[in-house]
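Provided herewith is a single structure, encoded as structure tokens, for subsequent inquiry.
The other protein chains are all here in position, but one chain of the complex has been omitted.
Every chain is named by a letter (A, B and C) in the order it is written, and numbering of its residues begins at 1.
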Amino acid sequence: MISIQTQDFNIEDEIRALQAPNIGAIVSFIGLVRETASHGRVTAIELEHYPAMTQRSLEDIVAQANARWPLMGVRVIHRIGYLAASEQIVLVLVASQHRAAAFESAAFIMDYLKTQAPFWKKEYVDGVGHWVEAKTTDSSAIDRWR
Amino acid sequence: MISIQTQDFNIEDEIRALQAPNIGAIVSFIGLVRETASHGRVTAIELEHYPAMTQRSLEDIVAQANARWPLMGVRVIHRIGYLAASEQIVLVLVASQHRAAAFESAAFIMDYLKTQAPFWKKEYVDGVGHWVEAKTTDSSAIDRWR
Amino acid sequence: MTIKLCFFARFREKLAMGEETYMLAASCSVSELLKQLAARGEVWSSLFDGSQNVLVAINQEMATLASVVTDGDEVAFFPPVTGG
Partner (left out) sequence: MTIKLCFFARFREKLAMGEETYMLAASCSVSELLKQLAARGEVWSSLFDGSQNVLVAINQEMATLASVVTDGDEVAFFPPVTGG
């Protein structure tokens, strides 16, 4: 249900694995490595994490989503290590009977992941690494769920 | 960008076709045929549409989404004809630099599609067809975008 | 003047007809056209007397009761949509 891995993922395979007779709506979020940063053109990023904590932190976020919405399946994959521009970083998949629960819970999981899960991105521009600064829009995004 | 078709779709292929260097977020919605209806177990559905109007109607919904959010790609596929339980009905894919625009615009497109696009579902239970009644939650869902 | 009427889903089935060429004495509102159709009696009146929720599109665009129907228009009648 939750994977932290270096290898890429295939959303079609992940959706197929979720199937159950009464799923009516599946919402997915994929985060990708963007080329443009404030300091220039990003060729790659490096994703560091806190191994002992990441799995537990994501499990807690998913448990909170399950407590709020009637979900029929949740899948979270977050990659770590070096990723080139345009590569996939994260996948959140949520299945439910109806679309409102699926849309809301996927947005909720991403808002929490962005502010609670111990991952850090370093962007490489012309061979030099720059730690990404946390965005204040991310910490204000989770206020709407309180 | 918009397809109305009898054949199935593959989300992985559709996402690959959207790729551009600065996409940071892709949100997708997939609607599936649910097995359970108020009158029994659904074995299949039949989707009727108004051919002269559906393409135009979906183009208008996508144009409204593009006018509201800075989107980098939109893909809508809606299937018609007979579909068995668990089959995919509709795909909405939205790509943007940031996740808020992608989540909101995908939900917006679905809310409008559910109330404005001329498709009608008939559910088959024990070989008997029942037209699906429109849900009032769908017509109230679009009020939040006004 | 001549217009084309189209019927979909439950409306098409109940009327046992998908489309019809209709003679109109003069341009009129959707509301007036609905009254004319209801006046045909039987299944027509049950569908168009206001007791059923009916959506109307003129030339493939959603219309209101006040929209005007004129020569050559394609006017479609159908129940609330249920796709997606």
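Basically, contacts are C-beta pairs under 8 Å (C-beta built on N, C-alpha and C of every residue); 3 or more make two chains touch, one makes a residue touch a chain.
Quick caveat: nothing in here was measured; it's all calculated off a predicted structure.
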| query | So which of the visible chains would the left-out chain be touching? | reply | A
| remark: Cross-chain touch to the chain not pictured, restricted to A:34, A:78 or A:99, is A:78
| request: For subunit A, enumerate the residues touching the unshown chain of the complex. | output: 31, 47-50, 52-53, 56-57, 78, 89-90, 110, 113-122, 131-134, 139
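One rule holds for everything that comes next: only the chains that are shown with their structure count from here on.
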| request: Would you mind pulling out the distance in Å between where the CA atoms of subunit A average out and where those of subunit B do? | output: 23
| Where the CA atoms of subunit A average out and where those of subunit C average out, how many Å apart are those spots? | 48
| remark: Listed in rising order, subunit A residues that touch 2 or more other chains are none
